[in-house]
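Apart from one protein chain that is not included, each protein chain of the complex appears where it belongs.
And now, chain A:
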Amino acid sequence: MPLTTAKSTGTTTSTAPAAGVRGAALDLDAVTIKFGDFTAVDSVDVSVRAGEFICLLGPSGCGKSTLISAIAGFEKPANGRIHLEGQEIRGASLDVGMVFQSSEALFDWLTIRQNIEYGPKMRGVAKKERQALADEFLSLVGLAHCADQLPRQLSGGMRQRAQIARVLANEPRVVLMDEPFGALDAQTRQVMQQELDRIWRTSGCTVIFVTHDIDEAIVLADRILVMTAGPEATIKSSYDVDIPRPRDEAGDEAIALHRKLREDIGAEVRKALQGQGLTQEGS
């Protein structure tokens, strides 16, 4: 509790959403993704409301990343369709932004500011507007003081914030996040979760967030979708999370939900481990 109140995120949420950034609804209809004969994801049906924050939760290697790669347009579903506000997604699009787990996704030879300006520059936004956009999102993620540094000069948490700013500066309607805090230490991760919660409420875009961390999902999500262990992974169950924000993962409701999710996901983790030739005994 003291941690979240100290952040005083209340003031930022009351301000109007950033200009032009709005969530879009997303419909996945019997989406199946194959690599040759291998079926990674098997007929997933999900409807995401505009502005909703979804967490995809599941054991490592279950196909969560594959599924959002398809939403980003990097993989083509073998069957089924993905619609964004009624438009079918075919290939990468400006409406869908992606924050990658690895900060290798940043362009090392460009400064943080240049990284953030990359998207607007590619679509021909004038220099002055680009700078204004970069300034806005640099301060949103709290990186204004290192705008002119190269990614390698920043810490892991700062690099991930830079990635988030770069995606948001492009004003996408859906932001996909593939375990963006997976490589961070526990403390940094907790601060980043609170920051993301604040940024998401400011921007108002739809978020699909992949994680295998139950607490992370509880702190962030409107709705948690649990996936089965791959191959042929699909959505196993769905949990609405209506704990008021900003959330405390040590609160009573959160702990109760954690217990339910752990039981639900435990079966899948055991299946996944068996799939990898390991058996869990005596626990």
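Assume contacts are C-beta pairs under 8 Å (C-beta built on N, C-alpha and C of every residue); 3 or more make two chains touch, one makes a residue touch a chain; residues count from 1.
Simple rule for what comes next: contacts and distances are computed from a predicted model.
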UniProt name of the unshown chain, from "3-oxoacyl-[acyl-carrier-protein] synthase 2", "ABC-type glutathione transport system ATPase component", "ABC transporter permease" or "Isoquinoline 1-oxidoreductase subunit beta"?
"ABC transporter permease"
For the chain not shown, which residue from A:94, A:132 or A:250 touches it across the whole complex?
A:94
Which candidate, A:73, A:156 or A:182, sits in contact with the chain we can't see?
A:73
Chain A residues touching the chain left out here are 72-74, 91-94, 96-98, 100, 102, 104-109, 118-119, 122-123, 150, 166-167, 170
